[in-house]
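Shown here: the complex without one of its protein chains, the others still in place.
Going in written order, the chains are labelled A and B, and every chain counts its residues from 1.
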Amino acid sequence: MEQTASVLTQCGGVCNARRKRSGKIKIGVHSKSSSAVKILVAVLLGLTVYAFISFDYKEIVLSEAISATLRNVKTVFLEPRLSSDTFRNVMYQLFVTFCLGTLSTIFGAIAAFFCSLLCAKNTAPSGVANAVKCVIALIRAVPTVLWVLIFAVSAGLGSVAAVIGLTFHSFAYLTKVYAESIEEIDDGTIEALRASGAGFWQIVFQAIVPASLSRMVAWTFMRFEINFTNAIAVGAAAGAGGIGFNLYMAGSFYFDLHEMGILTYIVVIAVILLEMFSTKIKERVK
Amino acid sequence: MPILEFQNVSKVYNNTAKALDNVSFSIDEGEFVSIIGPSGAGKSTVLRCINRLIDATSGSIVYDGQNVMKLKKRELRQVRTKTGMIFQHYNLVDRLSVIENVLHGRLGQKSTVCGVLGAYSEQEKERAFAILDELGLADQAYKRCDELSGGQKQRVGIARSIMQDPKLILCDEPIASLDPRASKVIMDHLQKINCERKITCIVNLHQVDVALKYSERIIGVSAGKIVFDGRPDELTDDKIHAIYGSDGSDLITDIQGEKS
Partner (left out) sequence: MNESVKKVFFRRKITYLVIFAALIAVYIISASATEFHLSEGLASFPKAMAWIGHNLMPDEKAMKRFPKILDKLIETALLSVAVTVIAAIFAFFFSLFGSKATGFNGIVNRIVRIVAAFFRNVPDVVWAMLLMFSFGQNILTGFFALFFTTFGLLTRAFIETIDEVSAAGIEALNASGANFIQTVFQAIIPSAMPGIVTWILYMIETNIRNSTLIGILTATGIGYLFDLYYKRLDFSSASLVVVSIIVLVIAIELVSNLIRRVIL
């Protein structure tokens, strides 16, 4: 090393410099990665500008709309008040939403657990795994609310359609992340059990579950948070009940901003509590 | 002539834990000083108080004629500009090229706009190449830093601080994450910088043998207090015991093995 250094010193290292056409020394790295980032940023900014140009604004008076929005925001967040409903009933509706989230998480998790065994590379043949992954991607691509509406045609609007619709999306999501957790398990563990003559289900419950349980639990709670907020959204957009429906009625039927305010606060507090709770759980399983 | 003077410096975290307890010492221009001690003794707090990455709670730190604890933002930046720092984890911007990281040493002297655009003069670039060459890295200049080995990354860290034209280089555990061979290369470079460029070096180390080999002076820190300050040959087994407590006994046998 000392030798190369002394050889290079003759030109002071500058002979290693690459120069631009202008003769100036380049300093950046020109990798695929950095140019990809630059192109992507340019494309996204371009699309954004194009989007704003192409939108049909329908002659809206922006200043009026904004000042009206600010007035409404003030009413919602600074003057929350219950008028048409009792606090007890609202809390019960919150509980219903919570239960919708719970049910769809439980169903989704159980189905996803078995399906993820068919989807992980180290537990299923690659042909099956890839086929399952495609189906999963398809299910995930459909927005939750559309699943609910689709099921509502045969099951009627209500909790059944809501739960099945919510389950569909969480099933697809959880299958993907469970399979990833299973794929992270050390191959040796599974191989050792297989070598000792263990059957498939023995391997699943003695090696795979213990090794990936903590990650699966963490993902499940994260999904539960998502399902809870989705249950609110679906309650509003598809009349599936719970506090989301109350929100919808207050906002779109009674035009009662005060009530919307208090419902919003209740939801925000519930979501933040859930977030804190699931962070605790995640810390514990780790 | 002292370039740095600590007078009764204390640092208290969260009103309870005392990281530094009445620390006083002074360092002359051109010295190569090692600070040794167990982890958590306050070594890196000492270094970071000098360039105010950490604010000391009380006392005074006079560096190059200025009390750094009383500096305003702009003056503090000027002080930092003339102080290089080398980190245990190199602290390079991994996704930028080696040469860009070396040029970061100039940012303190550049205008905001030039810094934002990464516009450096040709002289600066040439100088960066010369420094890299000195450290045996000129042929790596266009690599991304995350492609380098630990030892190479640390040499980029050294190049970056030389680029600052510093009066003083603070080295916070520069070899703690490196293997013995890379460690030797790094320590040799630091020694060379100290001798040839007359830059004062303060090096935090936890390897006593390395401190003995390279430094002109060793400061031993334990539980936020200075328990030893002297030449390497004055550092007896008893003194090492005082610095490291009972945990230091195997350290001592290691060194004795090397000495004999």
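Side notes on the structure shown:
Just so it is clear, a residue touches a chain if its C-beta (ideal position, glycine included) is under 8 Å from a C-beta of that chain, and two chains touch if they have at least 3 such contacts.
Keep in mind that what you see is a predicted model, and the values were worked out from it rather than measured.
Of the listed residues A:11, A:90, A:106 or A:131, the one in contact with the hidden chain in the full complex is A:106. Residue in contact with the omitted chain (choice from A:178, A:219 or A:248): A:248. What chain B contributes to its contact with the hidden chain is residues 51, 53, 77-85, 87, 89-96, 100, 104-105, 107-110, 112, 115-118, 157, 160-161, 164, 170. Although one chain is not shown, part of chain A still touches it, namely residues 32-33, 36-37, 40-41, 44-45, 47-48, 50-52, 54-58, 60, 64-66, 68-69, 71-73, 76, 95-96, 98-100, 102-103, 106, 137-138, 140-146, 149-151, 153-155, 158-164, 205, 210, 229, 232-233, 236-238, 241-242, 244, 247-248, 251-252, 255, 257, 260, 263-264, 267-268, 271-272, 275.
Definition applied: only the chains that are shown with their structure count from here on.
Taking each chain's centre as the average of its CA atoms, chain A and chain B sit 44 Å apart. Listed in rising order, the residues of chain B touching chain A in the complex are 95-97, 99-100, 103, 118, 120, 122, 125-126, 129-136, 138-139, 141-144, 185. Touching chain B in their complex are the following residues of chain A: 1-2, 4-5, 8-9, 12-18, 24-29, 31, 33-34.
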